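Working notes for the structure below.
A single protein chain has been omitted from the complex, and every remaining protein chain is retained in its original position.
Per-chain numbering from 1; labels A and B assigned in written order.
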Amino acid sequence: MRSSASVSRSRTSRNRVVRNRVVVSTLACALVAGVTAGCGSSGGSSASSSGTIHILVYGDTGNTVEKQIVDTFNKTSKVKAVLDTIPGANYQQKLQTIINTPQAPDVFFNWGGGSIAPFVKAGLLMPLDSFIAADPQLKSDFLPSVFNTAVIDGKAYGVPMRGTQPVLLFDNKKVLADAGITPPATWDQLIADVQTLKAKGKTPIALGGGDQWPTLMWFEYLYDRVAGPGLFAKALGGDPSAWASADSQKALGMLKQLVDAGAFGSNFDSVKFTDGGSPALLAKGKAAFELMGSWEYATEKAANPDFTKNELGYSNFPTVSGGTGDPNDVVGNTNNFYSVLKNTKHPDAVAQFLKLMYSDEFVKAQLGIGNLPTTTNTQQFLSTSTDPAYDTFQYNLVKQAPSFQLSWDQAYPPAATTAMHQAVQQFMDGKMDAAAFIKAMQGLPTS
Amino acid sequence: MRHRPNYLAGFGSLIWLFLVGLPLYVMLTATLRTQSDYSTSGPLSFPTHLTLQNYLDDFSNGFGRDFLNTIVVTLSVVAIVLLVVPPLAYAIVRSRHRTMSTVFRIFLLGLAIPAQAVIVPMFYVISKAGLYDNLLGIILPTAAFCLPICTLILTGAMRDITPDLYEAMAVDGASPARVFRQLVVPLSKGGLSTIVVFAALQAWNGFLFPLVLTQSDSTRVITLGLFNFQTEHGVDVPALLSAVLLSMLPILVVYLFARRALVRGLMGVGGK
Partner (left out) sequence: MTSLTATLAAAVERRRAVRSGVGATRPGLAWAVPATLFFTLFAIVPLVLVAVLSFTGWNGIGSPQWTGLANWTALWHDPVMLKSLWLSALLTTLGVVVQTPISILLGVWAAGHQRNRAVLLAIYFVPLLLSATAVSVLWRALLDPNFGIPSEAGWLFGDGNLLGTQSGSIGVLAFVGAWQWTPLHTLIYQGGARAVPQVLYQAAAIDGAGTVRQFFHITLPQLRNTIITSMVLMVVGGLTTFDTVLILTQGGPGTDTTISAYYMYQQGFLSFDFGGASAIALVLVVIATLVSLVMVRLTGYDKMNSTAEGL
């Protein structure tokens, strides 16, 4: 959940506009709230209130588009949609605490996979099969690898919204040029680059280890390159022996090699992505690379526009010789989804609302704020995006990827997140050896 | 006081001055400079050109509303505490009912119970009561957790009222209500101001209850606003630190205008 939380953090500056609007109404509300119990929350959707559906989304700058889509919907619909937001950092935890209470929304934002599995298991979500039967485009208009992330036990539980967020290897072109290197195509080349950069007095790779989830990205890619997506799928499927396999050991060994080579410097656990630390290292030329989700671009653009324009490079994760994983595989946040609560009072209105997620208006608006939707009609609008080259690169990467591995911390149920993050951090800073790491991963709850 | 200057303590106080002063200096200067100036020239340098943009940004970010929410919460908590604690303390000090000693012991045991310990069921209770994401949902538990120490402070103050005064009123045949109104309340003003300060600070600085019991922007209090700001906009250290600075302004104002009362109140929290 944290890794997607960062999405919001990256688009900080534009966020402010959204909040302004609420101020006035809140002033009145706050005054009254002191004396009466009235003034319910904006998140409180009383299911009984006639003629409204509550849409709950992750609160960040992307909300401008969600607001626009809700407005579009309300123009024609008798049942009105109400947009509620929860600030990003707390989204998943708040969602889980309200989902089975009267405050639960009708439709809510999520990451598919493990982020909704517990809700499906508890019978709270509505399978979207009947919606899709009535409108096949709800499925056919999205890239299959993306759509399938929200399919659980053969049933679709989510319609993609917002965009895809693959993890890319970002670099500082100037630092690379000064060191006389290019983005590494292979793992061995990366190790060699690390040595070259260290000799130049640079931190080869910026890592926001304090956030833990950026560290996890290295595990996700290496495991995929070494073993393909099967190993993780097996482990997630409930077979802990996968973690102890030779491939798993190999990936961990390679990671250890990278850390020991000083690739991340020595103080990475005090650095965070979320407070802008690691992106600044890259932008200020103190580091050469950073492995990060595609939102890195927006983060850098907000904080260091000149750097983003002239010196920010990006490439796919290097290949690993002898690995069985396809070099075209990507990992990251497959997409965001809207899922529907089973006890919504207005399923028909919800179905109409979801149809907007593949509309031209939606795609154009998302591209306009730097998101990359994964609808089949996205391609035709790519040229209108803020940076067509970057978006085209991503789109093709995702489209051609044989496998798009959802971030581990979102593939596993939320209950596993903390322990997983801690294990990853402790392996990286040397407090856990491979055996202890494997044991920790084997101990994670898979459902 | 002392006839000879205390060099050791004087030296120690200078070190402490540095430890307190340096962060305050960094905070103050950081809030007056741009983000890129801060990250390029470092936190210790003096800003080259000054800007107030950070403060404006904070306000357009909803800090004004956060203030208002916090003020509502603080005033309400103080009101509740002032409403229920004095009668309780009076009863504890003067009532000779056997149950009273049990009641007092219950409150005393509550002294060190951390609010964290009950946060899970508190969430349950508050959402069952329909108060989730409502300021009242913060106010009630916050006030409840102020009660033990406030009761302790106030009983301490009320015990210092000499028995002669009670007796004098008793001879006059005054009712408990009159004794309370005309004797107990006026004579325990010191204790009352202490519990006001204490309750206000608890409410003003409260973090866990808002963190767990509210979610939307409209119910956000300052502390939560700071926390959200840090997790969402941590990149922008100058704006973040201006938010920190803004968050202490109201208390600073109180401090400037009512320094003696505040200090005495805080001393009272410690000294009873």
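Observations on the model:
Everything that follows uses one rule, which is that a residue touches a chain if its C-beta (ideal position, glycine included) is under 8 Å from a C-beta of that chain, and two chains touch if they have at least 3 such contacts.
Only a predicted model underlies this, so the values are computations on that prediction, with no experimental measurement involved.
The hidden chain makes contact, of the residues B:47, B:64, B:130 or B:176, with B:176.
Checked against the full complex, the candidates B:71, B:135 or B:208 give a single residue touching the omitted chain, namely B:208.
Touching the omitted chain from subunit A are residues 93, 96-97, 99-100, 118-119, 122, 124, 209-210, 212, 265-271, 275, 277, 280-281, 286, 414-419, 422, 425-426, 429, 431-432. Although one chain is not drawn, its touching partners on subunit B can still be listed: residues 1-4, 6, 8-10, 12-13, 16-17, 19-24, 26-27, 30, 38-39, 42-44, 80, 83-85, 87-88, 90-97, 99-101, 103-122, 124-125, 140-141, 143-145, 147-148, 151-152, 156, 159-163, 166-167, 169-171, 173-176, 179-180, 204-205, 207-208, 212, 222-224, 226-227, 229-230, 234, 237, 240-241, 244, 247-248, 251-252, 255, 263, 266-267, 269-272.
Just so we're on the same page, only the chains that are shown with their structure count from here on.
Taking each chain's centre as the average of its CA atoms, subunit A and subunit B sit 38 Å apart.
Residue ranges of subunit B in contact with subunit A, taken from their complex: 35-36, 39-40, 57, 60-62, 64-65, 68-69, 72-73, 75-76, 123, 127, 130-136, 139, 211, 214-219, 227-228, 230-237.
Taken in their complex, subunit A has these residues touching subunit B: 5, 8-9, 12, 15-16, 19-20, 22-23, 25-27, 29-31, 33-34, 36-37, 39-44, 59-60, 84-90, 94, 97-98, 101-103, 272, 274-276, 279-280, 284, 299, 302-304.
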